[in-house]
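Removed: one protein chain of the complex. Kept in place: all other protein chains.
Right, subunit A next:
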């Protein structure tokens, strides 16, 4: 057709062309004019500069031909900014069009004028917009609602001054559902850039209006409304349930985005429902089918759905645990769908379905796509580690795969087998011979390092271990750091195991590492080994051949606070990237961290229970830098994550006040303390809250502790650290709040503990993914393990911590409540208890008094149980209750207790018996803390 010729690619419009177009635009003939404008738009589309024609095109604006008018408007939107003076010419037409008799023209005018980003003009447009917001026609009103958001983007102050926000709020009660939906969308967007404005002002009445509109508006409108609903925090579990009930029907909508947004609302509000409620389990059951249905959508949507399911499975594994089969990969799935499905398969793998999963994974390992095959092989290894019963089958599958000799399959298999060895020591070492056969084909650092680790670790069982390692040594300097470090350690291990034959080898590698290398990590490690070996070979053996900590079953788990935030963002880009919005959105938008609400039925005193129990000892700063910690920091400190986008340069203005205000809104814990039903007089609730809420933000109500300032800003070049400890679902968490009170941005955070009494150690790196700007605060939750190095501290529960950032390394010490270490399976059998009690010498018994405790024995018992102090038996003798209890510490120490409660006497007597009587004092403190709150 004719128009095809408009698209002939030319770099710029020639002078001749412009001239020709000018003539045509000014032609008298309507048709010719229109054709000319079309040509101009076509040039604009392919990126040619046709701004020179501005006056001529604008002249065509006054027309009754709607099609021509739309084209001119399109041109205007593109070029008005570059020709602000000329653009004024258009104002009159807009004002006139806004009063046209035809609602379509009125709407067109109001829609277009919002897109003209010229300050001078916007002021002229306020009056027409005001009229349109109250237009009789809903089509004009719904367009005007969006126009307010446009105007706000250009000049926020103007919008506020003109009172448009209030008009917009009124539109939420409009009779037309589409007007409501657009008003909600516009308000949500504006609210996002004013985190504290309380613009949306969601309350049960407005929520009810939204829920009514939800049933009537278009699919897109439903999405706007659901996304807005997700920001609301219901007052109690009843309101939460009633909203859930009205949102659930959306799960059957044909539009996947409606479904996902509904899932978001449900996942969030479900947090507030008591778990024993029938409705809770009904709701859980209702979630699975729509999620599965999303997998029959188009592949791009499947991808979005799978990324979200990955989050949902981590948060609530029970929803999809029976749906493994739907995640089986289809031969024709696009690769991005395949990889995501595989991820979810591993997460869902359990003893019940492992046979099926393994059979599938084995199939996948023979496919074509290299990434996919690698991931499948890795998945087999993960299964072995996750489901012990399957380990043997997994190993033999991996061996079959190694036999294929496909290079990348072999390498991937070796990497995972290394992990299997670590998980099940002394079980599968018989396969080492097979692995060694493939030594030559390994060309990837990770596989080489894994193989070297295996050779070093099992050097005593491999006859030619020295030869094997020596062969790697030849090209030592061409290897990657990972391989070099591993080789160094492996050869030292070998030397310690077979000192006679390998002396030359170890000297060779030490000199390579220390003298010929520029890598400080490698050099340092080399020197440490060298010194160790030359001063005290026995100590060297203890260090190098020490028992290794167990590896965890789950990998790539998203850190819990991030996971919670991402659940609040289901369906959005954040859930696709698995990153918080602040990591990829510029400016103030998205800086607000969303949180899941806490269960509302929890007894109000739980939130503050630990408040009094936290150790009151003032944190002390370790002044010297010359101790072991400093050295530890240099060793294998995980490099800070740099995968995220670069730090935003502007717009991150989050003052302390902002944070406090915004944070408090989402704090359910606060609402407990101000709830009139929660705080009974005489409880020491309020003073604490006031104190800490001023100090900083406190999160979640499950086991929130008071925060202590561990590291004041003045002692740490502006970095202030406060924090607390909590035990959640069997995991010890160190909650840190980092505040940057300095003027420059802080990055590269890392943390390390000194040896301590119970081997506490960070279970992962400190997750500070985004740089911490001046005046910013970040909350980090650091899971702790208890498999770190042990050294007795004084006091026993003292913990020395080193925190590093790009500025310096800082040291402080703090004390953790020993109840963090009470494990969940600390309930002793009655018989065992009796025998143990007798068995422990009486010298180990210590007695304490707890004064002023007004609980009866049953209440005390159930309260203690919450802290993993288990009552095994109760006896009543002469009106005195004797409770027998057991506690197990994470390092296996048992503490037995006898608590005597005399009715009418507020003083308890407690006797503790333990094979390690040093802990008694600490344990007693815990009793006191738990019982007194």
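Simple rule for what comes next: a residue touches a chain if its C-beta (ideal position, glycine included) is under 8 Å from a C-beta of that chain, and two chains touch if they have at least 3 such contacts; residues count from 1.
Convention: contacts and distances are computed from a predicted model.
When the unshown chain is looked up in UniProt, the name that turns up among "serine C-palmitoyltransferase", "ALA-interacting subunit", "Checkpoint protein" or "MHD domain-containing protein" is "MHD domain-containing protein".
The chain that is not drawn here is touched, among residues A:243, A:259 or A:760, by A:259.
Across A:248, A:353 or A:933, the single residue that touches the chain missing here is A:248. Contact with the chain that does not appear here is found for just one residue of A:45, A:173 or A:534, A:45. The omitted chain makes contact with just one of the residues A:223, A:311 or A:465: A:223.
Residues of subunit A that touch the chain left out of the display are 1, 3-4, 6-7, 9, 38, 41-42, 45-47, 64-67, 70-71, 73-74, 78, 101-104, 107, 111, 114-115, 117, 137-140, 142-143, 146-147, 149-150, 153-154, 176-179, 182, 185, 189, 215-220, 223-224, 227, 246, 248-250, 252-257, 259-261, 289-290, 292-293, 296, 298-301, 303-305, 325-326, 328, 330-332, 335-336, 356, 359-360, 363, 366-368, 371, 404-407, 569, 571-577, 581, 584-586, 589-590, 645.
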